[in-house]
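Shown here: the complex without one of its protein chains, the others still in place.
After this line comes subunit A, so read on.
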Amino acid sequence: MTSGQRDPQALLREIHRGFRGNLGDAYRTATASLSFDTLYHGALALAERLQTLPSGATPRPVLIWGHKDPRYMIAYWACLLAGRPLVPTERDTPPERLRQIVQGCDACAVLVAEGDPADFTHVSGALQDLELPIWGVDPSLMPAAEAITAPPVTSEDVAYIMFSSGTLGQPKGIQVSYGNLADFILWQQALLKDAPFAAVSGNIRHCFDVSLFELWSAWQRCCPITALNHADFANSTAYIERLQADGVGLWVSTPSITRLMLRNRRFNGERLPALRTFLFCGEALSKQVVEALFERFPNCRVINTYGPTECTVAVTSLEITRAHLDAPQDLPIGYARSGTTLVATPDPGHGEIEIQGASVGLGYLNLPEKQAAAFPRPKCYRTGDRGRCTPEGLWYFEGRIDREIKVQGVRIDLDDIEAHIRRQPGIEDAVVEPYVLRGEPRALNAYVFGQHTATALQALAEQMARDLPPYLVPRFWYAGFESGLNRNSKIDRAWLAEAAKTANHRHVHSHSGTETLS
């Protein structure tokens, strides 16, 4: 079934109606829970309130701010029901970036979905003088009517906008339509139709679109999400106990998160007998992770998927088997999903992956040049990823064409960060490279040219931390390399190792308490 056969608004309202009267949990945190019935009524009531906001020719977006709180779910559904594009943001989005996002997408309101319901100073401080309504989310509100009278949305209307890295000027807003969303919902339902689960993990931040697998798989079956607060990452034992108590059967994550959980010996099939299906997205899946899962969770199913945010979460999938692990190649990313076609250019079978079809989103907000380059035709997106395809249509991911990398699932454009450092006063030049452990990028190294001291490096790191989200701030800073070391047009590993070794000044930027996982 493709989205063309289904009216997105009708599909969403049908799923929402299914929540009514269901007193089972929809969302569970370590300290709170939310029933489907409360989600049903709370979302309707908030949607009614959103309807009172002024509307232009097209509905203006609504920002949601918070982290893993039941109120986030209510805010999410309120936007969907009211036909307002939702913009998920996080607790640790820096104030300046929050401002840029609000201004960049011309948001008409902010919904604060965490913290003290009477205290919005953390958000209002960042947005002062913008004269924007900042509302809390009250789960106890009841709607005036049992159905929403929102204007009809079409398949081409914007359902959500995800803001991706892009450190230069405005953050990059990626728009996904109701048609794309409906197509995704039906696809993930088909993908997971045989998976036995009655509760779903809540690993992924809502500002990261991989979270849509968790949300929609749970919402469609009316099962609870066991949400992981990222401040509790160090306490994986407590999360494992909650997964056990809640009987979580579907695990959605980036390979990084799973690799972390696997370090805890309690993460196994004996303790978590219900956990039978693992779905990966957001990063290249390594054989080591799958081997470990097969050993710890005998008879589990591992599904690998791949896709850019621009094309609605994921566009390929397949179940990983022993044969894939034993094959000499890296793990495949799968076959194109129904309604979507992948082609390699310029050589069919090997080259840049181009995605066509129902999953291709509306593209970037107010970035005509980037839009023209990445979306050469409607319903066609050039990923910048290199891929290889077998005659049977099985795809393998071979890395980026440009300098975009992923650190623990988050897209990072190294060129952007370098440019941001170069714009700071007194900087001659800078090189940013991933800090790699056992083949996986774990953080960023910054090599700064010019006259600098460790104190100056620290000031630079702190300035970056004020401007950018934590995951874009390099952790290791080097300056004062051996003379004669100039920036090469192409940086090689030997050069970097030498620069790190001979640097007179080194600074380690600690995020102190903030989390970098997605």
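Definition applied: contacts are C-beta pairs under 8 Å (C-beta built on N, C-alpha and C of every residue); 3 or more make two chains touch, one makes a residue touch a chain; residues count from 1.
The rule we apply is simple: contacts and distances are computed from a predicted model.
The unshown chain of the complex is recorded in UniProt as "Phosphopantetheine-binding protein", chosen from "Urea transport system permease protein", "Phosphopantetheine-binding protein", "Carbon monoxide dehydrogenase" or "ABC transporter". Here the missing chain is touched by one residue of A:H350, A:K379 or A:R442, and it is A:R442. Which of A:F233, A:F294 or A:Y335 touches the hidden chain is settled by the complete complex: it is A:F233.
Here the missing chain is touched by one residue of A:C222, A:L260 or A:C300, and it is A:L260. In the full complex, subunit A touches the hidden chain at residues 233-238, 256, 260, 263-265, 408, 435, 437-438, 442-443, 475-476, 508, 510-513, 515-517.
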